[in-house]
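Working notes for the structure below.
In this view, the complex is presented without one of its protein chains, the others remaining in place.
Letters A and B mark the chains as written, and numbering starts fresh at 1 in each.
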Amino acid sequence: MKRYIARRLMQGAVLLCMVATIVFFLGRLTGNPVDLMLPEDATPEDRAALTQTLGLDGPVLDQFAIFVGKAIHGDLGMSIRMKQPAVEAFFDRLPNTLVLIPWAILLGMLLGIPLGVVAALHRGSFLDRAAGTVAVLGIAMPSFWLGILLIFVFSVELGWLPSGRMGGPAHYVLPVITLATFLVAGFMRITRSAMLEVMESEFVKLARIKGLSEAVVIWKHCLRNALIPVLTLWGVFVGNLITGAIVTETVFAWPGIGRLTYEAVIYRDFPLLQAVIILKSILILSINLGVDILYAYVDPRIRVT
Amino acid sequence: MAVVERPSSTDPVAPRLSLWRLVWPARIPGGFRRTSRVPWIPIAIISAIVVMALFAPLLAPYSPIDQTLRDKLLPPAWMAGGSDKYFLGTDAFGRDILSRLIYGARVSLMVALLALTAGGGVGLAVGIVAGYVGGAVDSVLMRLVDAAFTFPAILFALLLAVTMGQGLGTLVTAISLLLWASFARVIRGEVLSLRQRDFVALARVRGCSAPRIMLTHILPNVLNTFMVLVTLNIGVVIIAEATLSFLGAGIPPPTPTWGLMISEGRGRIADAWWVALIPGIAITLMVLSVNLFGDWLRDRLDPRLRQL
Partner (left out) sequence: MTPDTSGETVLEVRDLHTHFFLRRGVVKAVDGVSFSLRRGEVLGLVGESGCGKSLTALSLMRLLPKGGARTIKGEVRLGGRNILECTPAEMREIRGRRISMVLQDPQTSLNPVFTIGDQLREAIVRRRRASGVPVMEEAVAALRRVEIAAPEQRIGQYPHQMSGGMKQRVVGAIAISGEPGVLIADEPTTALDVTIQLQYLKLLKRLQAETGMAILFITHDFGVVGRMCDRVAVMYAGRIVECGPVQRIFEAPQHPYTRALIASVPKMTGSVGRLATIEGQPPSLMDLPVGCRFASRCAHVEQRCLDAYPGTVRVGEEHTADCWKVMPS
């Protein structure tokens, strides 16, 4: 188990280095890095100072060494637009995203997994078809458009819910639904197909031979096994949540790291974007590590080896 | 031990590649899945959108770019205040939404075609090489695939847009990065099982070189899977393209794209909902149709891919 975690940590570190390297070289090799990193109205003195600190007149490898050295000390450059260290800007906004995402995950699992189980149990029934339609629609709708649609219906037409910005519980409803739709569809689809497969297996037959009740057979023996493939897709879901957070926060004017990413793109704030991407990678990798540990808990075959 | 089994047949010859099979596949032998009905409605919608894209200049009533400011924000023709001149209404610059929608289909399909060719092609090659060569090559390539899966490609796409500038090339590169890994993973799995088959062993015994076996024996046999993957990923590409356009990292204005149209209409949702909502309906319909068609194609060509 310890070796397993250690291996995962190593893989994460390698991946992080890859991301940092790619970000660095994209910044240096396409066009003039000084233009990328300073506002258009920067003075020649500013430019000279930046060239000095980043070693931009030296060889690329020396520049890379400077970049890595600074990065290790938590310095990923100054945000052009916000005139503050990019890392600081990220951590200022991070809490706002972290209060949003767990609700979406919770909603996604609480709706998606039981719906998937029920759809599998009544395969081919009206319920299964209805659930399937929801799943197919949930995947076909671009989430930013769904957010706008929700605003139109619930804020503009009905006037029930606020259309954006942070605030009381009512402010959470629409962004959480927007973020969770994809998750509900995804969890449901995977749970359903995993359940269908598990329900055919021999150990389920043996559980019935023992004379166990259907409830125990389904919700204990089948579901516990079906959760394994559900968990393996967590990595994909985390990536999707990060992407989803960008568009959702943009649509709902939610001041989190997703909205920050959008602003970095819109204002061509390269140092900010660079920092956001590296820090998000760390975030994703840590979540994935947590999921891997959880995975080992659910599947004893991994725990022991 | 009296085991009386039916004789089994193995295939010493590789099944011949026929383009016709891609268009009209044979039933999977021994498959007992009920063949689902041909999805005529999705096929009709897809065809309509393809025709729109191909003949956009002939079909669009107006230029998608020219502004007619006195006709701005007109609602669709069936609503109060709507004009018969603009069936789906106009946007904040007085541009005809129907025309922009028709031209937008062009961009979506063009990006899908290019990105699937590039990303899918790379994935196909990586999958075949990793699966057939195996060993260290396989583990390195698969690590890369894992890495690509962990990291959301949309972030790279945004990075590319900022460093290289917006444009078709950047967009296609970015979306290809999103695609190749899933292609590679599935194709590799397929190749691993193909490698065990008799006709591959026979080719090796005959002294065929590895590249030759990969091209003439492996490639034709994964084409079915590849076609299914391509179809199932068209929706992914369209959504990715729209998302990137929405975030200001797609093809720059004034070229009409569906994502950009939604983005431009977003601020007007309170007084002119049609500007933002109509292109979204187009995206949803298109993706829905392509996915339903893809599901059907998968069931016909390669039911083992069901897990995707």
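Criterion: a contact is a pair of C-beta atoms (placed from the backbone, for glycine too) under 8 Å apart; a residue touches a chain by one contact, two chains touch by 3 or more.
Predicted, not measured: the structure shown is a model, and the values here were computed from it.
Trainee: Among the options A:R3, A:K83 or A:K210, which residue touches the chain absent from this view?
Mentor: Of all options in A:R3, A:K83 or A:K210, contact with the hidden chain holds for A:K210.
Trainee: Identify the residue among A:T178, A:N225 or A:Q274 that touches the chain left out of the display.
Mentor: For the chain that is not drawn, the touching residue is A:N225.
Trainee: State which residues belonging to chain A touch the missing partner chain.
Mentor: 123, 199-203, 205-214, 216, 221, 224-225, 228, 298-301, 304
Rule of thumb we're sticking to: only the chains that are shown with their structure count from here on.
Trainee: How many angstrom lie between the centres of chain A and chain B, each centre taken as the mean Cα position?
Mentor: The mean C-alpha positions of chain A and chain B differ by 22 Å.
Trainee: List the residues on chain B that touch chain A in their complex, please.
Mentor: 143, 146-147, 149-152, 154-156, 158-164, 235, 239, 242-243, 246-249, 259, 262, 265-266, 269-270, 273, 276-277, 279-280, 283-284, 287-288, 291-292, 306-307
Trainee: Quick one: which bits of chain A touch chain B in the complex? Just the residue numbers, please.
Mentor: 11, 15, 18-19, 22-23, 26-27, 30-31, 36, 136-137, 139-142, 144-145, 148-149, 151-152, 156, 193, 235-236, 239-240, 242-243, 246-247, 250-251, 261-262, 264-266, 268, 270, 273-274, 277, 280-281, 284-285, 288
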